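Here the structure is laid out as structure tokens; the discussion comes afterwards.
Up next is chain A:
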Amino acid sequence: QEETIKVGILHSLSGTMAISETTLKDAMLMLIDEQNKKGGILGKKLEAVVVDPASDWPLFAEKARELIEVNKVDAVFGCWTSVSRKSVLPVFEELNSLLFYPVQYEGEESQRNVFYTGAAPNQQAIPAVDYLMNEEGVERWVLAGTDYVYPRTTNKILEAYLKAKGVAEEDIMINYTPFGHSDWQTIVSDIKAFGSAGKKTAVVSTINGDANVPFYKELGNAGIKAEDIPVVAFSVGEEELAGLDTAPLVGHLAAWNYFQSADTDVNAEFIDTWQAFIGDEERVTNDPMEAHYIGFNMWVKAVEAAGTTDPDAVIDSIVGVSVPNLTGGLSSMMPNHHITKPVLIGEIQEDGQFETVWETPGLVVGDAWSDYLEGSKDLISDWRAPMSCGNFNVKTGKCGGSEG
Partner candidate 1 sequence: MLSVENINLHYGAAQALKSVSLAAEIGKVTCVMGRNGVGKTSTLRAIVGQHPISAGRIVWNGEDISKLAPHARARRGIAVVPQGREVFSLLSVKENLETGYACLPRKDRNIPEVIFELFPVLKSMLNRRGGDLSGGQQQQLAIARALVTRPKLLVLDEPTEGIQPSIIKDIGRAIEWLREQGDMAIVLVEQYFEFARDLADDFAVMDRGEVVLAGDRKDLDEEEVRKHLTV
Partner candidate 2 sequence: MSRQNTLLYLDGVSVSFDGFRAINDLSMVITHGEMRAIIGPNGAGKTTMMDIITGKTRPDSGEVFFNGVVDLTAEDEASIAELGIGRKFQKPTVFESHTVWDNLELALKAPRGPFATLFHMISGAEKTRIEDLLTLIRLGDKRDELAANLSHGQKQWLEIGMLLAQDPKLLLVDEPAAGMTDAETMETAELLKDIAKTHSVVVVEHDMTFIRALGVKVTCLAEGSVLAEGSLDHVSADERVIEVYLGR
Partner candidate 3 sequence: MSLARSLFALLGLVFLLGVQGQSVQAQENLDALRPLVNNLAKGKYDETQRQVEALVASGDPVVVPTLKALRAGDLYVRKADGEVFIATKGGKGYLLIDPLTTENAGEAGRRDVSKIKVNNRLRRVIDASMGSLTLMAADPKVRLAAAEAVFKAGDPEGLEPLEAALQKETDDDVRLVMEQARAAALLNSDRGDSDKLEAIETIASIGNRDALSLLIGVRDSTEGALQEAAAAAITKIEKSLAMWGNAQNIWYGISLGSVLLLAAIGLAITFGVMGVINMAHGEMVMIGAYVTFVVQELIRNSAPWLFDYSLFIALPLAFLISGSIGVAVERGIIRWLYGRPLETLLATWGLSLILQQAIRSLFGPTNQQVGNPEWMSGAFELGQLTITYNRMWIIVFALLVFAGLMLVLKKTPFGLFTRAVTQNRRMAASMGIRTPWIDALTFGLGSGIAGIAGVALSQIDNVSPNLGQGYIIDSFMVVVFGGVGNLWGTLVGAMTLGVVNKFLEPYAGAVLGKIFVLVFIILFIQKRPRGLFALKGRAVEA
């Protein structure tokens, strides 16, 4: 039997997260397939090892361990939601393996074995707010989110940011809902009331996956149009829109680093390959898929550069690696294990796609530690020697709390 390089895929195929993660498993299979068509890496074929952590966080850790210890994979692509990542972190640290995490998250983390290919808050939330403030003249803000860490942190950051920009306390309304919240009547009417105070109002939504469909349905039916109160979402992409009649939502916004509508040749090719792979002409692509695309290509490049899949070597060689992203630029792996990305603001179209209405002039470097949070504004991360630290405190000149 021919020797292969094994790649672990750790995405939930059942349970609540399957709705988002199954697509990423398929995307990874496609990427591995494509790479094998190009001859694999280092002359060896790649072999995907798929497991199902079933949306169960401790199971993520167990499966991660199984992938690394039992299946001996060389890198793992997976997780969605911070808690799944937090759950597997110690495993990757202990067994010294690699994880590529493809979803936007709240930041406040930088770990030697993890590469964060999704957006940090400064690559999504802050530019979105800037856009609304500058281009749409928004003065009053509803920060609506699902009650968990990502929205909580993002909103903390945004609150600090808005206040720094002179927005008054009473012009910010913060609202949290449980996971899978499905009855939005009260909240939508509260938003409507909050928005009728005479000042231009917008909703910044960190509402998680499933709850969005009923939210937007209620919004549409209550007649809240984008021109009146635009909603900018950080967790609503093409996949989520596919489950919605978007006609009433035209003009509402999302902030991402990629839209399927990106008008580039690489993207066109990516979409074609994807649709052919999955056998569905209608199947959409989305931002976390692009993140895996970038992450995977970075890993391939780093392995080739290092000439080995050994994690330590790859960790050293991957920083500084640049690969094309799907929006026409080159994304690079930064020393803090986050990557550079363009930030796009898109408007929902009737066909379920986004049209980019604004984008950052250049690429934005992912910031592991927010400048707007008390505890973390003095921290930086740099995994290159000699610093080799994920949480270096520039004030005290020490490497965070970690002794090692």
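If you want to know what made the cut, all candidates are chains of the complex that A comes from, given by their letters.
Keep in mind that, in the parts below, a residue touches a chain if its C-beta (ideal position, glycine included) is under 8 Å from a C-beta of that chain, and two chains touch if they have at least 3 such contacts; residues count from 1.
Predicted model only: the values in this text are computed from it and were never measured.
J.: Check 1, 2 or 3 against chain A and report the one that touches it in the complex.
T.: Of the listed options 1, 2 or 3, chain A touches just 3.
J.: Please give the residue numbers of chain A that touch candidate 3 in the complex, ascending.
T.: Going through chain A, the ones touching candidate 3 are 13-16, 18-19, 22-23, 135-137, 147, 175-178, 180-183, 185-187, 189-190, 192-193, 196-198, 210, 213-214, 217-218, 220-223, 226-227, 230, 239-240, 242-245, 247-248, 251, 347, 355, 357-358.
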